[in-house]
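Showing chain A:
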Amino acid sequence: MSYTFIVIIMGIIMLVMAFTAIYHKNLKVAVIASGIISLFASVIYIFLAAPDVAITEAAIGSALTVVIFFYVLNKIRLTDDTK
Partner candidate 1 sequence: MELATKTGFVLLGLFIILNWGLIMAGIIRKIIARASMRRGISVFQPYINLIKNYSIRSQLTHGVMFYLGPVFRLSGGVGIFLFMPLIHDSEIWSNFSFAGDLILIAYFMFFGMLGMALGAGEGGHPYSAIGISRGLAQFTAIEVPLTLAILSIAFQYNTLSISEIVARQQGGILNWTLFTNPLATIAAMISFLGAMGHAPFNVVMAPQENPIGPPTEYHGTFLGVLQTNRAILHVIESVLFMNLFFGGASNWFELIVKTFFIYFWSVFVGMVFPRFRVDQSIPWLLKIPVLIGILSIVFILL
Partner candidate 2 sequence: MVNPVFIIVVLLGAGFLLGLFRKTGISLARVAGLLALAFPLYVSVGWMLHFIGQTAQPYVVYTAGTVPPFSINLRMGPDEAFLTAAINMLGFFGFIYLFRLFKSQGVSTIILYLVLFMGLNVIVMTRDIFNLFVFLEIASIALIGLVLVNKGIDALSAGFKYLIAVSVISSILLVGIGFIYYYSGTLNIDGFIENNSLVMKGLSTAVFLVLVAVVLELKAFPANGWALDVYQSAHPGISALISAGTATASLFVLYKLLPFGGHLWLQVAAVIGLVTFVGSNMLGIAQKNANRLLGYSSVGQIGLLVAVIGFSDDLGSHLRMIFFGLFISHFLSKAGLFWLSGMAGEEEISKWSVLRKKPALLLIFGMFVFSLIGFPPFPSFYGKWQLVMDLSGNGQILWIALILLGTMFEGVYLFRWLGFAIKHEVDESKAPDTAAEKMIPAGAFALLLLGASWVSNAYFPGAMKTSFLPLYFILFLFLIDFLPLVIKNTLSILSLGYYGWRLYPSIQDDTLRLVFAGIFLIGGMLTLFAGYSEKGKRPGFYPFALMMYAGLIGLVEADNLFGFFFAWELMTMGSYILIIRGKKSLVHAYNYMLFSLGGALLILFGIALTVAGQPDISLSMLASPAYPGWAYALLAVGFLTKTAALGLHIWLPGAHAEAESDVSPMVSGILLKAGAFGLVILFLAMGGGEAGRHPLLYALGWLGALTALGGNLMAVFQEDAKRLLAYSSVGNLGYILFAFSFMTHIGWLTGLTYSINHFLFKTLLFLAIGGVVMRVKTHNMYEMGGLIKRMPWSFIAVLVGIITLAGIPPLSGFAGKWLFYNAVIAKGWFLQGALVFFAGTIAFLYCFKLIYSVFLGQEKDRFRKVKEAPVWYIIPQFILIVGIMIFSARPEIVLKPIGALLSQAAFFPSEPLAWENVTAYTNLGYWSGFNIMLVIGAMFVVLLGWLLLMSRKAQKVKQFNIVYAGEAPFTPETTHFSHNMFAPYNKALGFLIHPVATQFWLGVNNTFHALAESARKIYSGNGQSYIIHIVAYIVVVYLILS
Partner candidate 3 sequence: MNLPGIEYLSLGLGIVLFLAGLWGIIHQKNIIKIIISFSVLDTSIHLILVSIGYMRNRTAPIIDSAVSKTDAASQVVDPLPQALVLTAIVIGVGITALMLTYALKLFNEKGTLEIDKFKSLKW
């Protein structure tokens, strides 16, 4: 039962993050929000008896993706001085 509450709370946070990711004007914030969704998802995977998936998601889905995003955002900002 305790898992259930945790999952519900995390789910609500993830939904908020999803809203942020999609609607937030600042791209960096949005990227981080999407990373958080990924991270929270990996926590849920542990509850769902999938620790290996959780590790992969945390490492690749969350960390690596965010890094790539930032890399590209950086490049775009470098070329576009106005933003």
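Throughout what follows, a residue touches a chain if its C-beta (ideal position, glycine included) is under 8 Å from a C-beta of that chain, and two chains touch if they have at least 3 such contacts; residues count from 1.
The set was built so that all candidates are chains of the complex that A comes from, given by their letters.
What you see is a predicted model; the values in this text were computed from it and never measured.
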(message) Judged by that same contact rule, which candidate in 1, 2 or 3 sits against chain A in the complex?
(response) 3
(message) Quick check: in the complex, which residue numbers of chain A touch candidate 3?
(response) 1, 3-4, 7-8, 11, 14-15, 18-19, 21-22, 27, 30-31, 34, 37-38, 41, 44-45, 47-53, 56-57, 60-61, 64-65, 68-69, 72-73, 75-76, 79-80
